[in-house]
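The complex appears here without one of its protein chains, the remainder shown in place.
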């Protein structure tokens, strides 16, 4: 009844008029199409700023790193969904994205969170070594895994990491967050005595901090990139399907012990 | 029991070994990162082929066209979802994608389907004018809307269309499918007497046929592009939320007539 | 600018005041909780009417039939999603539901559509035998599969069908739609010479028509029921996980041919 005056609902991203479509202040047909690539436009959509050449190179590389990881649970979920609803391809992509949570893209988000909380402003003169020691000590004290380190398959080195850091260096984005990530990795190896190379999500998480992104959006980069990868999987699934075969194998194996009981029962009853 | 030998489950997209990650036969860190942009990589992921410069320009432009359309139902659904589960950003993107169906990206799929069914092979010497007349007649005979024509807001011209066709011409992709789409548009205007300009989804659908994509995957390009747009909306929603205000307004208005009855009843009862 | 007066946004389902929550005109705490079961309440939510004893028995049976079908693609998708995002259980259920489309619950929707289009009003004196012949002939003429008939596993009889029809008879719901479904099944067997028993989705689809539901909502009954089943699968997955094992097996098998090439290459290069 006596609600305060309505807040205005307002978005600064885009608008249309009969003869114009404007995104982030740029005319889509004339200033964007043919002038930008998809990764550049993603950065414009997110930040409102046209990327520099260096930002373009770096952000495209990070997103590409996240597109495709083989026959992941995400790809399997998308393919199973497509088998049931091929007319709803968008829902198959959505199903595949739903699982990009704490386990699979969480470590990129976790690395970005760790770094941005440890170094809220990318100050030039921070004592990064001390921050690295404190950070590792804090994670160990509460028994938590340090995000962005180690990989079950890629040993002793995640081959994406040196390349991402090389691109960061070439593009002027190897600042304090990248340095801190490396120092944390070294400190974690020192105190644990284990080989803990920085993995791709650790490298990407650090570079996202260099861009100034809040850690809460970093998961979204994995989500947008993987959407591309999943469409690739669904195109293959349409041509060379595997979902029904997977289903039958799992159904057969998962309930074998139950069906076995029945047959045994039937034998007993017929005896 | 006596199932035939198991089909082999097989994907040709990617694989990993401890020291390598290979997508479509290319070494991800060394042959892809830093050498391709995101739209190029999408095309590689989908087709297995490295795009030419012309394909790169064209495919990036098509995808960018589909990223952002303002405060669409898709963006609203994603924002409402984020309000309830901000810790599950991937689920908010998924929710936004779920509605990219027959109404909103359907016309691009429909245009690609119409064109590829009318011209199964992009034959040089097809009588495109006759095909256009037949196609329009067939749609009209069954009372169906011809996909890719007209727009509720963008009149008399969808400003994206001439630009997409210009890029197609510049990049050697203004072949028979683009010609056929234009002829269908002209024929539809002729027989209906109405202004029916080709809209962005008609243009993009025709160009997808020029790429040789099957129409069944074309919806996926809208889905992958919009995933990027939705992450932009969620980043804005996190900073300047509108979802709760939308919810309260709709809740208030939608049930006013029911709550009103109650108050009226209460008054009657107390009288 | 000159838009016509805004339509009113209005829902008749429910409302709340500080001391009341009312659904479909009934006070939730006092008139519903403890007085209805979940299937009854679903019917109230959908139709606005409190079910009779017979409707209650029948609708609960239909929904229960749809809850659980073993290790389906839907259950696998939900479990794969949970493995990646266990903190987003709602997204795992959503992923599982996304695939309930034309292939898996489509036949119930298809049967309801076929029956309601063949018999738009459940007229007492319709010539059901003629309608059955015409319907079967029309499907055969366009080479379409008649929905609701046959089952890959349940032969010669789907054991749910006689039970659902028995419950329909006991509850006064074995009317013209059930009769027509049976006649269509018999006619399809006659003209095809094959055994085509009515399956559970054919029986359930026919009974949904007896309830008077539009065919467009019938898919929703499969969706709401399966949501219950999926939560059961996720509870089991949390306790006895299978998703990671499925993933590893598929990943190993799907890319073996690619990894094999690499090893062979390596051998060749080292020779």
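Letters A, B and C name the chains as they come in the text, with residue numbers starting at 1 for each one.
Heads up, the rule we're going with is that a residue touches a chain if its C-beta (ideal position, glycine included) is under 8 Å from a C-beta of that chain, and two chains touch if they have at least 3 such contacts.
Not measured: the values here are computed from a predicted model.
Partner chains of the missing chain, restricted to those shown and counted over the full complex, are A, B, C. The residue touching the chain not shown here, chosen from B:44, B:61 or B:92, is B:92. Take chain B: the residues that touch the chain left off the picture are 70-74, 76-78, 80-88, 91-92, 94-96, 98-104, 242-244, 246-247, 250-251, 254-255.
With the whole complex as reference, residues 3, 6-7, 9-21, 23, 28-30, 32-34, 36-42, 45-46, 56-57, 60-61, 63-65, 67-71, 86, 88-91, 93-95, 97-101, 105, 153-155, 157, 159-160, 162-164, 166-167, 170, 214, 216-217, 219-225, 227-236, 238, 240, 242, 245-246, 248-249 of chain C touch the missing chain.
Summarising the interface, chain A meets the missing chain with residues 8-12, 14-17, 20, 22, 85, 87-88, 90-91, 94-95, 98, 250, 253-259, 262.
In this text, only the chains that are shown with their structure count from here on.
With chains as nodes and touching pairs as edges, the resulting graph is complete, every pair of chains being joined.
Rounded to a multiple of 5, the Cα-based rotation taking chain B onto chain C is 180 degrees.
Measuring from the averaged C-alpha position of chain A to that of chain C gives a distance of 33 Å. With centres defined as mean CA coordinates, chain C is found 28 Å away from chain B. Shared contact sites, meaning residues of chain A that touch two or more other chains, fall at 70-71, 86, 88, 91, 94-95, 98-101, 242, 246.
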